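Below you'll find the structure, written out as structure tokens, and then a few comments.
In this view, the complex is presented without one of its protein chains, the others remaining in place.
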Amino acid sequence: MRKQLEPLIFEISSPGRMAYTLPSLDVSETDLPEGYTRAQLKLPEVSELDFVRHYTHLSQMNYSIDTEFYPLGSCTMKYNPKVNEKAASIEGLTHVHPLQPEATVQGSLELIYKLQEALKEISGFASISLQPAAGAHGEFAGVLIMRAYHMSRGDEKRTKVLIPDSAHGTNPASSAMSGFSVVEIPSDKRGNVDLDALKRECDDTVVGLMLTNPNTLGLYEEQVLEVCETIHTCGGLVYGDGANLNALLGITKPGDQGIDVMHFNLHKTFTTPHGGGGPGSGPVGVSEELAPFLPGPIAEKDGDLYRLVIPEKSIGRLKSFYGNYGMFIRAYTYIRMMGPDGLRAVAENAVLNANYLKAKVSPLFPVAVDRSCMHEFVSHGDVAGTDVIALDVAKRLLDYGHHSPTNYFPLIVHDALMIEPTETESKETLDDFADALEKIHSEAHNNPELLHSAPHITPVFRLDEATAARKPVLCYKG
Amino acid sequence: MRKQLEPLIFEISSPGRMAYTLPSLDVSETDLPEGYTRAQLKLPEVSELDFVRHYTHLSQMNYSIDTEFYPLGSCTMKYNPKVNEKAASIEGLTHVHPLQPEATVQGSLELIYKLQEALKEISGFASISLQPAAGAHGEFAGVLIMRAYHMSRGDEKRTKVLIPDSAHGTNPASSAMSGFSVVEIPSDKRGNVDLDALKRECDDTVVGLMLTNPNTLGLYEEQVLEVCETIHTCGGLVYGDGANLNALLGITKPGDQGIDVMHFNLHKTFTTPHGGGGPGSGPVGVSEELAPFLPGPIAEKDGDLYRLVIPEKSIGRLKSFYGNYGMFIRAYTYIRMMGPDGLRAVAENAVLNANYLKAKVSPLFPVAVDRSCMHEFVSHGDVAGTDVIALDVAKRLLDYGHHSPTNYFPLIVHDALMIEPTETESKETLDDFADALEKIHSEAHNNPELLHSAPHITPVFRLDEATAARKPVLCYKG
Amino acid sequence: MPPYLPQTEEDQLAMLETIGIQSVEELFEEIPEAYRFPSLNLPRAASELEILDELYGMALKNSTTGCFATFIGAGAYNHFVPSAVPYLAGRGEFVTAYTPYQPEVSQGTLQAMFEYQSMIAELTGMEVVNASHYDGATSMAEAAIMSFNVARGKRRKIIVSPSIHPQYRQVLRTYLPSEQVQITGDEDLTASLEDLKSMLDMDTACLIVQNPDFFGQLQEVDGLAEAVHEAGALLVVVANPIHSLGLIKPPGEYGADIVVAEGQPLGAGLNFGGPYLGVFASRMKFVRQMPGRLVGETVDTEGKRGYVLTLSPREQHIRREKATSNICTNQGLVALIAGMYLAYMGKSGMRDVAELCYHRAHYAASEVDRLENYKVKSPDLFFNEFVVQCPKPVAQINETLLENGILGGYDLQKEYPNAKDQMLICVTELNDRTQIDKLTAALSEIA
Partner (left out) sequence: MPPYLPQTEEDQLAMLETIGIQSVEELFEEIPEAYRFPSLNLPRAASELEILDELYGMALKNSTTGCFATFIGAGAYNHFVPSAVPYLAGRGEFVTAYTPYQPEVSQGTLQAMFEYQSMIAELTGMEVVNASHYDGATSMAEAAIMSFNVARGKRRKIIVSPSIHPQYRQVLRTYLPSEQVQITGDEDLTASLEDLKSMLDMDTACLIVQNPDFFGQLQEVDGLAEAVHEAGALLVVVANPIHSLGLIKPPGEYGADIVVAEGQPLGAGLNFGGPYLGVFASRMKFVRQMPGRLVGETVDTEGKRGYVLTLSPREQHIRREKATSNICTNQGLVALIAGMYLAYMGKSGMRDVAELCYHRAHYAASEVDRLENYKVKSPDLFFNEFVVQCPKPVAQINETLLENGILGGYDLQKEYPNAKDQMLICVTELNDRTQIDKLTAALSEIA
């Protein structure tokens, strides 16, 4: 990790310097539209070398999967194969305009179609739309589908969405965006949805339940069949948050178990990179009954030809064009590289890695619910008998060359450290991480200051987030 | 710069792990040739993620042009434009086998031809062969051409090559490889070839003179016309070491001034990257008279067709195929991007930058010969009144985030620091470098230990080179 | 062995032992047995060279903008991407990082995002920019939602200009299906800005216009913001194509409250429609109603400058159902690319490329206009897209153009029934005079 701070691009700007080149004007000039033009544009002025050094330096100030272990629970920070990047840069696939005639984009449509088919087979759903751009977008699509379904049946009194208290924040937010109210369902002692509490909320105003399975505690919802049945009985639908699908590849198909609609995170399960925040891709899969409501367009095969169609009762477009196509190429590549056996091996090893790490970590950092976990587990990150909290441990891990786990989520676990090793990390890396936690645990007793002031090897130390929020500086002021 | 040491790839290997995938066998198996197969092959076994992290980490342990100022005299570490890399990865240019029928490689031949033409125009030579793979290889070609020329005239007594004492080590080495003896010519007070000394050596045993111009002191050979004439008068030829051509682009053409044969360093003057040691490309240019002796094949244009030919009295092949073609693409791209005016601006700014930096640096680190310099200058790197030597200054610069200049070369300057800023560095960078040298100069007085023990911010400190040579460990032993 | 899995058999055995179980299958016993270990009917695993072969094969079935002179825009623009941009944006440390939740080890992403925000603020003339939405269309929908929030839910009407990209208006309607929201203005596809203004009332949350509009026309924006603000509503401007801002007055200058745009043209390439970039900018006074992530400047414990995600109480992970948006994963890497593109082009580059597009587009328009049977509609006030009245159906013309190596313009009739035989032509710095002359020659043949 580079330690020197890097000036802002504006601060290395110098009037008249330039990186770009452009063809010279080869047509007659037209008068600029008087009164419409801008007077100035204060963008930076740098040479190409300035530019290259600046962004190279910045890159060296990031932890990333390519450089460090990144056990960020709920995020599935698994290795992103380089063949994906190669695939997604094939010019015959990238240099294609979304509004070209269909006959000129048959290759791209074929890829979309085949990815839809593969996701159907993996998940057990009847139909897929690749349009949503991320998980939350997929959730939104899903909730809108549930809404449209009920509306289409004239069932207009359904206004509340049930959401377990362990759910990701996007679940309630997506429900609210669709105009619904949210009812929180508590978890029981084993980390499952509290079935009694659920039943109490089940009536004819229920739009549906948003269920994350495995849930954000990393636990398989043991009563999933009953949960689905309960919801269905009251006329609701079950939405599956597929963020944690990595644990289930080839292990079980959510669509078979009573889930009516689910989003995938191609950027988690299917190795498309996270890009420091995005882009992702959040396809949504549905049962036969909900298929007509999918957002469109989706790809269909018609003899030898592929074409785009809008489902009959579609909720409409969720974004322009067809989704994050560049991510489709990567996900498709990955699925083809793994094959059916490989996908199952992914889930098996993801779960094996998580349980192994849990076994090593939980004696010092006890897990919230002591069950066999799926792809991740949640520990309490504070150290009993000291004033060390999860945040300290998370920050101190950075000094040991590991990224911190997700922390303080799920909200129902105090001092949560949510650890998802993923299947692409080796036993050696897991051992190294467990060793680091062990050392940190004893540092907590012997030298807690080291933890409170961590990290120490980074270009900046702990940052003043309070001031950042109180007096926000969101742009370079010059 | 990453500070953590990285294990060897062998040390992260684990039996059975693999990164590669291969198609399964789709033909009948053939018995392996009994008695011919090897029993074992102890290469590393790593996953693709191990692989990616390993080499990403290693990369972060390098200084490079992309990350730091790299004022390495004689090496022309100028910015390597990224369009070059894009150009050199166009699959229609790279996925071409060198022995394909000529009709199927017309694009590649066109590029070779056009690069030959451009280099001719830039240098003033009559003919060019792109075959040599680096500067030294070009020198070797040049000396062999001189040899062949004399031989072809039955002039077989010529056995000595005259080489100024400031010359690069490859000059004498290339002469010796060609079977010639080397006579060293001293420099005069102004850093030029000592003309009297030269004349004393001029007789009918002279193969030729190897002249670097600008020379390795960064000085233009003021008597270049007389020098050439002197050599020509005794029947010898003048070889030009074109390593320093960057100073002359659009400023003067060596071929016009009496140089008979010269190599180019595409990896210096024409922005092909150095790659941590290579590959380079060292085309050789010659006068009309020497053209028949060029190494081949070279590209010719015949109507609309391009083809490869071996010059009539060619010294032969210097390597398989046609030279470092990937570098041709980059150099050609660069020449086209700069255009004629741009090339002249390159030389002007290279020389301007060097003289500016000389003006700032020489008060503290005096230059060997105080003249207006060309693209580089040579200072004495020791600090008078202290025990600080050039090596200490060079190492301490690393702590300031600058690469060291070339040091202890040329050999005729004690404690040489050979500084070539190149034209692609900004005034700000030069100022920053000069500031660092100023600080180091005062550290030399106030805290010399800081310099003796430098560098301090690097993953390793000064390395024990003596032991490395005395007890060489050149391979991983397991 | 499947790729990317480092667990050797030996590793697995050791790990099972530590866990205290016999087999990996035991880990899945909580899954209802009937549904456990289904078979997956997928093609067998391909090796790397086989999958690339397959994809190159698909690529051959596409006609690409690399091989065809491309005159289609309509929301996605074929601009040149300087080689340095993808070279750097493709570095593993950027590509494989997550959202910068641990700022100390994410200063690279954070600072780059702060710079992106700053450059987009300058480009749009606005004060605050978020770290991206999914694309221009979803940005616009979020802007509408934000307008409601600014009005604390008391205004339920959104006026949209019919000359906004049709897909953007469709997305808006998907995002706001509720009957309680009234989306209006584009019922009449020929409604003018004056018509829209006349619809403003106390129930209006915002008025949304696109400038240049979908037909490429520069809008007469004088007095627009004043009228909108008079009604207590917000002015939302869709600033597409974003390259126009190199030349044209930024919406911030004429009073926009929210500016959204499609950021794809800023270095992202066409990619058959995604990933693209939702640009979203607003005023500091509305910052707490803004959706999306924001990067802010601060200092560390030693006073060194650093960057963090800030004002997150607007976001779903803190506020859950009360969040300003549900967005979580955004288009970070595309925003990084856009920031890089803007830094690379810089002050004069953005102006120069915009002017080049402008001059070439106007040259193309005047050449086409000269053709018998073709007529350019409103030939003056456009940036780099213009509408041509053609003598035949656009689809038919485009087929012939394809045979001539040309990807023709957008068929307006698809979304505007009145625009019979009208083609929307787009010209960028990638269309040189030779291409333009080839287009006009081909068109004249068809006439």
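In this document, chain identifiers A, B and C correspond to the written order of the chains, with residue numbering beginning at 1 in each.
The rule we apply is simple: a contact is a pair of C-beta atoms (placed from the backbone, for glycine too) under 8 Å apart; a residue touches a chain by one contact, two chains touch by 3 or more.
No experiment lies behind these values; they were computed from the predicted model shown.
Interchain touches from the omitted chain, evaluated on the whole complex, reach A, B, C. For the chain missing from the display, the contacting residue among B:His232, B:Lys301 or B:Arg336 is B:Arg336, taking the whole complex into account. Listed residues B:Pro81, B:Gly285 or B:Gly381: the one in touch with the omitted chain is B:Pro81.
Although one chain is hidden here, its contacts on chain A can still be listed: residues 14-24, 47-50, 52, 56, 81-83, 85-86.
Residue-level contact of chain C with the missing chain is found at 48-49, 52, 56, 66, 80, 82-83, 87, 91-92, 429-430.
Quick note on the criterion: only the chains that are shown with their structure count from here on.
In this assembly, B is the chain whose CA centroid lies farthest from the centroid of chain C.
The distance from the centre of chain A to the centre of chain C, with each centre set as the mean of the Cα atoms, comes to 20 Å.
A separation of 46 Å divides the Cα centre of chain B from that of chain C. Rounded to whole angstrom units, the spacing between the C-alpha centres of chain A and chain B is 48.
Shown for chain A are the residues that touch two or more other chains, namely 1, 17, 48, 52, 56-57, 60, 65-67, 79, 81, 337, 424-426. Residue positions of chain C touching 2 or more other chains, listed in rising order: 3-6, 11, 45-48, 82, 84, 92-93.
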